[in-house]
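Here the complex is missing a single protein chain, while all its other protein chains stay put.
Note that the chains take the letters A and B in the order they are written out, and that residue 1 is the start of every chain.
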Amino acid sequence: MRARDTLPVELPGPVREALLAPLVDHHCRGVRRDDLTRARFERLITEAGTPAPPGTTHFDTPAGAAVRRWCAPVLDLDPHAPPAVYLARRTELGPAEVNRRLLRAAGIVAFLVDTGPDGPELLSAAEMGRLGDAAADEIIRIEQIEQDVAEKASSPVSYISALGQGLADGAARAVGLKSAIAYRHGLDFDPARPGRGSVIAAAGRRLARPGARLTDPVLLRHLLWAAVDVARERGLPLQFHTGYGDPGLDLHRADPALMTGFVRALQPIGVPVVLLHCYPFHRQAAYLANVFPHVYVDIGLVLTRTAAGSAAVMGELLELVPFHKQLFGSDGHGVAETCHLGALYYRRSLARALAVRLADDEWSVPDAARVAHLIGSGNARRLYRL
Amino acid sequence: MRARDTLPVELPGPVREALLAPLVDHHCRGVRRDDLTRARFERLITEAGTPAPPGTTHFDTPAGAAVRRWCAPVLDLDPHAPPAVYLARRTELGPAEVNRRLLRAAGIVAFLVDTGPDGPELLSAAEMGRLGDAAADEIIRIEQIEQDVAEKASSPVSYISALGQGLADGAARAVGLKSAIAYRHGLDFDPARPGRGSVIAAAGRRLARPGARLTDPVLLRHLLWAAVDVARERGLPLQFHTGYGDPGLDLHRADPALMTGFVRALQPIGVPVVLLHCYPFHRQAAYLANVFPHVYVDIGLVLTRTAAGSAAVMGELLELVPFHKQLFGSDGHGVAETCHLGALYYRRSLARALAVRLADDEWSVPDAARVAHLIGSGNARRLYRL
Partner (left out) sequence: MRARDTLPVELPGPVREALLAPLVDHHCRGVRRDDLTRARFERLITEAGTPAPPGTTHFDTPAGAAVRRWCAPVLDLDPHAPPAVYLARRTELGPAEVNRRLLRAAGIVAFLVDTGPDGPELLSAAEMGRLGDAAADEIIRIEQIEQDVAEKASSPVSYISALGQGLADGAARAVGLKSAIAYRHGLDFDPARPGRGSVIAAAGRRLARPGARLTDPVLLRHLLWAAVDVARERGLPLQFHTGYGDPGLDLHRADPALMTGFVRALQPIGVPVVLLHCYPFHRQAAYLANVFPHVYVDIGLVLTRTAAGSAAVMGELLELVPFHKQLFGSDGHGVAETCHLGALYYRRSLARALAVRLADDEWSVPDAARVAHLIGSGNARRLYRL
């Protein structure tokens, strides 16, 4: 199935072409290279950390229905194939062929891959590019760099210096940095850069338990500001997970508006802040992108997970977000289905929004086409200097 | 007027039949058995605690317009009957006949009735069932049990033991328990079970003012954990009022995401958590149901109150909620119109959502029918083991 067959509405030629043009996926992660059991596959199409309750299945979610509807045809099955049929066909084709088909059919020209905390069972950025017939670049996860540093450092002072070096080394090969402080603390962190004394003290405590997940607020803030220094030096944007995610998150502390003080602090420094996912605070994110010149937004993951309901979410984001501030990201992760559906629902939901604006005589055809181009690839090329 | 005449869209036969099939109403309260003045009736079609301001009427609300539109024909009046005509006809028919007509026309096969804090002017669960030609079971309100215990206990120790006994006795005749801690404290309560020492101390203070409404955070948490013990033992779910309610509520403290820590604490225990109402935090509620295996959601009251606007709310809930986690509840209370409209707007709003998914070629007809069946009754039968 080609992308062109999946738009839900008739659109004027130029708008259609702009929507179907290759996308820059500014935020995804790797997908598994191995064959997957049904249990494993179900876990990878949801953010739930557990199997579905007895007698139920994670296929009975909007995202599960979307896999059956839209990915089945890419594997030569009828739409709405039952889960067992879908998974049997997946095994029959083998993971390499499944990944190749789903990634290529997504119509993505470049993947920016968060190589985060995952292991060798996931494809690397280069492999994602190769299978997807696309360019590939890396986004580095700053909490992962800290973890690596903490496990090797011998003293607080060497920890601090190794952290700076680790970030600089990572940034040298990357097109952006990413923070998951929403998971480690929440976005209601103190926006001020912590003093060196308190960082040294916290680093001392940290080195007593270097294998633990970093949750110390002082070190998380130090890490963030060290990342800001590196980002400023190299002209890189800083991505933040906000909103919807896995059950490790306290959702009410992942509202990007809670970061307003930090956003203000970064404005004179000029480091772009990219808010990812955001749901159900995507209106707050659009507000921040509207009033702050250095804030960008992408609802990535959410379009895949809300699937048949994604048009309303996209519509709400478009209420305030400037056309030059929104990005496309699939947040593909774990299985290639998520990349595929990320691109598909991005195109479907934006198509719907543009069709409404054209039918209402709100936007001109050239404007609608230009907006689709900006969000789909233009803004990412400018921001990440691809 | 039969339920089948009230769907707002054309739907394929199986979907239509699934929507019109009898519902299990997993959360309602009793309705008044007596004839009502206009002032009293107006108060019961709103959450406002006061009459409408001078020169206005509570009929000038979405719910008021819905009463005139949809309940008037059940009383043999034209749609949109003026309030005075509607109320005159209500009096003419008498409360028993009005209740009988509105409850039966709701198409409900079983009522799970929160017998909470209300007095003898409300129909009992058994009476609701008899008038509505339906089965009826009870949900016990834990704060009400505490109130009864506090008024009789002679010492902190006997209070604690009577509370446990009261909950156990209540649970023995019920299919679920319900907490209104959102009203008493807010959902931002400490998720930990309080220690026995602090409970005894708090119980001592409580017994000095046994007639007061319980608002002590330690005792509220003790009550909640005692309810968890009983619910686990008997395999019962624990319902929570969240979101929209009467003016006694601080809405921003009724966001169910604030309960995330408590939800996490209950996960290994396995007691199902049922989030009621939720609005305007229904997306947060759907998120919790999506990522935690033991969380269920129902927007009950909200469909009745938002009435003509309910389709958008239902659409937003469906963005993330797993199909096996959503329930139907009318939150009917006070007047049978609220039960009737709860069922009617549940069907209308879900019909709209399903029609969109079918028209967009997102879901198959059998899937849409199956989802309607699960939400309308299947999930409740499984969860409450009816």
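One rule holds for everything that comes next: a residue touches a chain if its C-beta (ideal position, glycine included) is under 8 Å from a C-beta of that chain, and two chains touch if they have at least 3 such contacts.
Everything numeric in this text was worked out from a predicted model, so none of it was measured.
Note that the undisplayed chain, when the full complex is considered, contacts A, B.
Taking the complete complex into account, A:L320 is the one of A:L87, A:L320 or A:A343 that touches the chain left out. One of B:P53, B:G119 or B:G197 touches the chain omitted from the figure, and that residue is B:P53. The residue from B:Y86, B:F111 or B:Y244 that touches the chain not shown here is B:Y244.
What subunit A contributes to its contact with the hidden chain is residues 255, 257-258, 260-261, 264, 267, 283-284, 287-288, 290-294, 312, 315-316, 318-320, 322-324, 356-357, 360-364, 367, 371, 374, 382. Not every partner is drawn; the one left out touches subunit B at residues 8, 46-53, 55-58, 60-62, 65-66, 69, 79-80, 244, 246-247, 250-252, 279-280, 305-310, 312-313.
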